[in-house]
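Structure record follows, encoded as structure tokens.
Presenting chain A:
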Amino acid sequence: MKTKMDFPNINERKAEGLKPDGTPYKVLVVDDSMFVTKQISQILSSEGFDIVGTANDGQEGLEKYKELYPNVDLVTMDITMPKMDGVTSLEKIIEFDKNARVIMISALGKQDLVKKSLLLGAKNYIVKPLDRNKVLERVLLSLK
Partner candidate 1 sequence: MRVEYINPFVESAFNVLREVLNSDIERGELYLKSTSQPVLGVAAIVGLAGDVEGRVLFDMSKPTAIAIASAMNGEELKSLDDLAKATITELANMITAQAVTKLHELGFKFDLTPPAIFTGDNMEITDSKVEALIVPVILPQGKVEINVAVRERA
Partner candidate 2 sequence: MMERVMDTVTEENRKDRLNKERMEKIDFKMVTFSLGGKDYGIDIMKVKEISKADRFTYVPNTAPFVKGVYNLRGEIISIIDLRIMFHLPAEKKKEGVPENIIILRLDEYLIGVVVDTIDKVVGISSETIQPTPSLFGDINIKYIKGVVNHEGRLYILLDVDRILGAEREEVRKEIDTPLLKRAEEKAEAQDNHQAVDFSFIIDTLATFKKFTVNSINENWVRKRFDEWKSDRAYKGEDFQLKDPVEAEEYLSAFYSPYTGRFWAEEYFKSFEAFLPELTGGSFNVWNAGCGNGYETYSLAVLLKSRYPSSMIKIWAHDNDLLNISNAPNLLVNPEEVPEKYHSFLVEGKNGYQFSQVIKDSILFEYHDLLHQSSFPEVDFIVARDIISFLNPAEQEKVFSEFMDKLKPGGLLFLGQNEILNLEGWEMVDRGTMKAYKKEV
């Protein structure tokens, strides 16, 4: 006969944003929209991820990555941004750190740019509007 102790307590479900050792994954959010940055940050931090930095364009994203390196586990990168777009920034980040994990965020789906990003080394992509489940699923896949 199974006792109560054999069933996992729902309240103690492991937060998705924690590494096996219990520390949070560190995320850098690069997006020129205040709204999208807020959305991604909220979704991820609610699952225990630690948002270690945000950037408004590709150039700033690259600089922040270099600054925070090696303490960034994942970068969420918007494709369309002023000054330096997401694909160029991705390219330069990978150049700097070939193990960088970058996931592309885009409002355009199946576009040449998304394909190009994947070829350049992006781990995955998410098409807007952002759905909480989709974001978490893709982020976790990228972290494997």
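Candidate entries met the following condition: all candidates are chains of the complex that A comes from, given by their letters.
As a convention for this text, contacts are C-beta pairs under 8 Å (C-beta built on N, C-alpha and C of every residue); 3 or more make two chains touch, one makes a residue touch a chain; residues count from 1.
Predicted model only: the values in this text are computed from it and were never measured.
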Please state which of the candidates 1 or 2 is in contact with chain A in this complex. 1
Sort out for me which residues of chain A touch candidate 1 in the complex. 32-36, 38, 80, 82, 106-111, 128-129, 131
